[in-house]
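Below are the structure tokens for one structure; questions will follow.
Missing here is one protein chain; the remaining ones are kept as they sit in the complex.
Chain IDs A, B, C and D follow the sequence of writing; residue 1 opens each chain.
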Amino acid sequence: MDSTTLLEQERSRKGRGAKITVVSYDGTAVEKSSATDMGSALEWIGRRRVTWILVQGKLEMDELMVLQKWGGLHPLVIDEIAEEGPSRPKLMDLQGVIFLTWRLLLLEGLEVKEERAVCLLGKGFLITIVPPGVRMDKTMDALGNEHNEIRSMGTDYLLYDIIDSVIDDYFSISEEMGDLIEDAQDSILNDGGTEALANVQGLRRALIKVRKAIWPLREVINALVKGQSDLVDAYTAPYYRDAYEHTIELMDTVDTHRDMVSEMLDMYQSMVSNQLNKIVKVLTLISVIFAPLTFIVGLYGMNFVHMPELSSPYSYPAVLVIMLVLAVLMLLMFKRKGWF
Amino acid sequence: MDSTTLLEQERSRKGRGAKITVVSYDGTAVEKSSATDMGSALEWIGRRRVTWILVQGKLEMDELMVLQKWGGLHPLVIDEIAEEGPSRPKLMDLQGVIFLTWRLLLLEGLEVKEERAVCLLGKGFLITIVPPGVRMDKTMDALGNEHNEIRSMGTDYLLYDIIDSVIDDYFSISEEMGDLIEDAQDSILNDGGTEALANVQGLRRALIKVRKAIWPLREVINALVKGQSDLVDAYTAPYYRDAYEHTIELMDTVDTHRDMVSEMLDMYQSMVSNQLNKIVKVLTLISVIFAPLTFIVGLYGMNFVHMPELSSPYSYPAVLVIMLVLAVLMLLMFKRKGWF
Amino acid sequence: MDSTTLLEQERSRKGRGAKITVVSYDGTAVEKSSATDMGSALEWIGRRRVTWILVQGKLEMDELMVLQKWGGLHPLVIDEIAEEGPSRPKLMDLQGVIFLTWRLLLLEGLEVKEERAVCLLGKGFLITIVPPGVRMDKTMDALGNEHNEIRSMGTDYLLYDIIDSVIDDYFSISEEMGDLIEDAQDSILNDGGTEALANVQGLRRALIKVRKAIWPLREVINALVKGQSDLVDAYTAPYYRDAYEHTIELMDTVDTHRDMVSEMLDMYQSMVSNQLNKIVKVLTLISVIFAPLTFIVGLYGMNFVHMPELSSPYSYPAVLVIMLVLAVLMLLMFKRKGWF
Amino acid sequence: MDSTTLLEQERSRKGRGAKITVVSYDGTAVEKSSATDMGSALEWIGRRRVTWILVQGKLEMDELMVLQKWGGLHPLVIDEIAEEGPSRPKLMDLQGVIFLTWRLLLLEGLEVKEERAVCLLGKGFLITIVPPGVRMDKTMDALGNEHNEIRSMGTDYLLYDIIDSVIDDYFSISEEMGDLIEDAQDSILNDGGTEALANVQGLRRALIKVRKAIWPLREVINALVKGQSDLVDAYTAPYYRDAYEHTIELMDTVDTHRDMVSEMLDMYQSMVSNQLNKIVKVLTLISVIFAPLTFIVGLYGMNFVHMPELSSPYSYPAVLVIMLVLAVLMLLMFKRKGWF
Partner (left out) sequence: MDSTTLLEQERSRKGRGAKITVVSYDGTAVEKSSATDMGSALEWIGRRRVTWILVQGKLEMDELMVLQKWGGLHPLVIDEIAEEGPSRPKLMDLQGVIFLTWRLLLLEGLEVKEERAVCLLGKGFLITIVPPGVRMDKTMDALGNEHNEIRSMGTDYLLYDIIDSVIDDYFSISEEMGDLIEDAQDSILNDGGTEALANVQGLRRALIKVRKAIWPLREVINALVKGQSDLVDAYTAPYYRDAYEHTIELMDTVDTHRDMVSEMLDMYQSMVSNQLNKIVKVLTLISVIFAPLTFIVGLYGMNFVHMPELSSPYSYPAVLVIMLVLAVLMLLMFKRKGWF
């Protein structure tokens, strides 16, 4: 996804319409053109076996009305397309047309941004509406390559190819997050500061978002295969099942990441406890060694008139030796206890 | 919901009956009137395609008896209507009439107040009983607008519209709670006091209440669609499925909020541990630096007659220098250990 | 339940038989009498539409044999009736007779006592065996009231009425426990002692017992409705479904209580940590302030002959001022760190 | 189980064969004899309605081959019988013969020892293979008693009776563990040492083992009742269902025990935290009281020439009084804070 996405999105909302691309193809030829409005785009449908209408940006209400009239769509579908912001991935099977949404994810630092993609799959056509700036290069390139299997297949394979690249994007985000988690782990082990802790919380939240994008997509793919709809054919079904397996693998990875994050927090807690133990050991060591010594020097600092020891010339060195022996003994004792 | 709700509720219990509004409509016209009692309200049913009887307040026993006789209702339905306080949302399919309850939520500070709404859906009529003061403006306005789809549709769509606005209310409460959680998070990070902790517990409890209102409502909606009842027709079913999806999204949000609250508690615990570590570090630092120094000054405060060092003029400055060096060395050692 | 239960139970075990009450009724009349033995009680069955035999206390083996011969019961049923102590609520559907058990709960302080109730439902009769002293006043009163619906209905409604009052008892125990939990919460917040902690553990255990009484009862009720047995008729089914909903509500409440108890423990842990932090702060404050001061006074307590400061008349007040300034500075520093 | 088990087991492995007992019976008579080998034991089958072959010890390979040839058993069954050590309880339904295994448990101190029992149930026969030294007295005694129901029933009831005594053994182990848990609880409350903690971990592990013996046995019993096999007849089915209920009750108890153990660990943690708080309170109290006093006495131990207070005759008692007042004030302050 391009870094100019947000900018373009802004521009498109302020008046410039969405960018509409039409790709119509069958085993023999591919035609690709830009359409100025939905009406002219829809006219392409039926000319070749598969027509893919890719809308990058937001459709205006009048365009949506054109779409509804053309397809005799349920008003809810139009509501769903017009809605903004990412929603829960879902599939609605509506008399001959399948409506799908999923989430596009974009990792920025520790945060996961979510955008919304919408699809309409019908007999011989696929309409895909994505935010402005989302390029579908992988699929476009595949269509451009005449040896690619996609050319000889129907709309169901086209949809599979699109979903497959969405899942690929998830995989690369998941890998990036794995790296971030390992970085966080290193940073906790090295400086163990509170910033590291904040990062961990950020990672946790990002993982929850990724999970929420994947899990319902899995259901959507399942519904496509298990559904009685004749829009997905027997030959393409294994591909969808493969995509389904990929979402499960992804979930596994995300769950492993979540375990690693929990683990990290546990380790952090253990380290903090351990460190406290060490600090308190130092404190105790010092106190235990100096408390009796300080007492002894205080003892001979008393001003009693009758303290016979004070006048003996051997007293001072004797006291010094006693204190040294005491200190050494205590150090030995702590050594034996394994305190340092 | 109006702030005078509780007051009105009180008043209605002390004698003033419930407020009954009847809206009867079909594609061509809408008639709206107030009814003084249940009997006259029920007479409206059948005049137009859809009759909506909205009862705001508590029905007296005699009114309930009128309702039961009119509809030949199972005594349990009357018991359920007469009951006070919020119950678990549920659906009972009783020979041609569907009985439904759900919870209305109202966020006051950190507390969630629950009220009870009751519905009877039958052929051509919908009876809705809500606490006094609960206005159903959104649906009333839709009925008032002649271009609104609701006018051309049946009781099933009317019920959907009402449920949909209940869910919308849940969504806005959920958003408010999200804000409250973020506030709590900030307050913990800034002053980390015990009040913040109390708030967190309040939020937790509120989230549990929201969850308990949503989860069974989801089942109720599902039962409406999956049920064999012919009261919900095929065209309206996708709307209910959409509402169903919305409850799932809500649950997702609530669960995310719960995760955030747990996360916050973990973070709080970590902060408290961290802070303890810091305090104990300061304590240890001071003890470790002053313990030997205090010992040294005590040493030369002893009153032995034979302490040769005492009479030398260089002893005092020498001891001062030794102590300074000792203090600096220890500070350096702690610096290297990363203690400050 | 009467406080003399245990006493009566004791007495009944030592020889006095169980108290047997027979209530036989139909829409027109109710006959109620005491029976001296099972044999004469069973003779009542068939005289009117419904015969309820209520046994309060333990049946002797010979009585049980009479029952078995009369009903051709499976030996297991007799074993189950003869068994002592509460067992897991269950339902056994045995050729025309349904055998049921559930638990009666009694809250004593923080402890939940469990007792056992047993039921045999057959065509036209219901035999209920409860511990001595368990009065079934609610159902008896309902049977005594000629306007009560129960009079015009069959054994299935009678059983429902009994189960319903058991559930009502659970509800009141659940409410009492809610109060106990709030008390515990207050006591933790106020004195936070270890006794409070012991109470929490008691509450936890009591909640587990309540859960174990409710959960299988829910299954029993479900089995009654879903079972193919013709002993529960279509008109009564909604009542059972209502009772079923009530057990779910109860479970919800119990689960909320369990959450509250867990919450309380978390809060307790946080409070203990917080308190430790505060104590250590005080310790550190005192140490940090007095350690340098004690060092300074020790410094000028040294007995070196050549300490020029000692003879100056301004030294003493100067040292006092320096120490004061030091103490104030440190207090300010701690103030700024927010330590007090 | 006999304390000589391990010894006997050892001996049997070193050559001495297993001890084989055959009991053949029907409603009229019981014949009991010892068999020297499997071949002669199998000849008993068919003579009376039920033949029970009880093998105590390990069968040699040649004996197993005799068994396989006789029964036309699947090679897997022989593998399973020959296997050593406890395996997961399971049931295999193999053309007319049902193969079952379960675990025998033996509580030694805090440890649970597991042994393996194997069963083959066929038309008219039941072969049971248990470790040497496992006596099945309860079932043997029942067979010996001519008034016992077991005599008039088939192999299915015999198997039920054996499983029932296994479950009874589990119940008594479960009760012993309950006692051990209460002991551990008391010991934690009284001396709270680390040994207590080690015991808790031992209990935890033992509970997991018990759980693993019970849970799959429950499935085995269920498979016996639900299976289409005609080896379990309608009259015996309720007994199996009863045994099934007992395993659920057992699981409940085990789960309660596990909760109690977790609870105990929580309590232990709380007690440790509490104790730390108390210790630190003492430390702080002493430090806070003596730090200022030590400072004051140090102050007047300074050797300044010009310290006017030193020469006044009232200074010494005044300082003593001041220090006393200070100490008392601080004690009062701590008292008010509730520190002791």
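To be clear about the criterion, a contact is a pair of C-beta atoms (placed from the backbone, for glycine too) under 8 Å apart; a residue touches a chain by one contact, two chains touch by 3 or more.
Values in this document were obtained by computation on a predicted structure and should not be read as measured data.
Engineer: If the hidden chain were put back, which residues of chain D would touch it?
Structural biologist: 74-76, 87-88, 90, 92, 94, 191, 194, 197, 201, 204-205, 208, 212, 265, 268-269, 272-273, 275-276, 279-280, 282-283, 286-287, 289-290, 293-294, 297-298, 300-303, 307, 309-313, 315-316, 319
Engineer: If the hidden chain were put back, which residues of chain A would touch it?
Structural biologist: 149, 238-239, 241-242, 245, 248-249, 252, 256, 259-260, 263, 266-267, 270-271, 273-274, 276-277, 280-281, 283-284, 287-288, 291-292, 294-295, 298-299, 301-307, 338
In this section, only the chains that are shown with their structure count from here on.
Engineer: Which number of steps is the smallest that gets you from chain A over to chain D via touching chains?
Structural biologist: 3
Engineer: Pull chain B out of the set; how do the leftover chains group by touch?
Structural biologist: A | C, D
Engineer: Interface overlap for chain C and chain D, more than half of numbers shared or less than half: same or different?
Structural biologist: different
Engineer: Measure off the straight-line distance from the CA centroid of chain A to the CA centroid of chain C, and report it in whole Å.
Structural biologist: A distance of 43 Å separates the two centres.
Engineer: What whole-number Å value describes the gap between the mean CA coordinates of chain B and chain C?
Structural biologist: The computed centroid separation for chain B versus chain C comes out at 27 Å.
Engineer: Show the residues in chain C shared as contacts by 2 or more other chains, in ascending order.
Structural biologist: Answer for chain C, listing residues that touch two or more other chains: 269, 273, 276, 280, 283, 287, 294, 298, 301-303, 307.
Engineer: Which of the chains are touching one another, listed as pairs?
Structural biologist: Result for touching pairs of chains: A-B, B-C, C-D.
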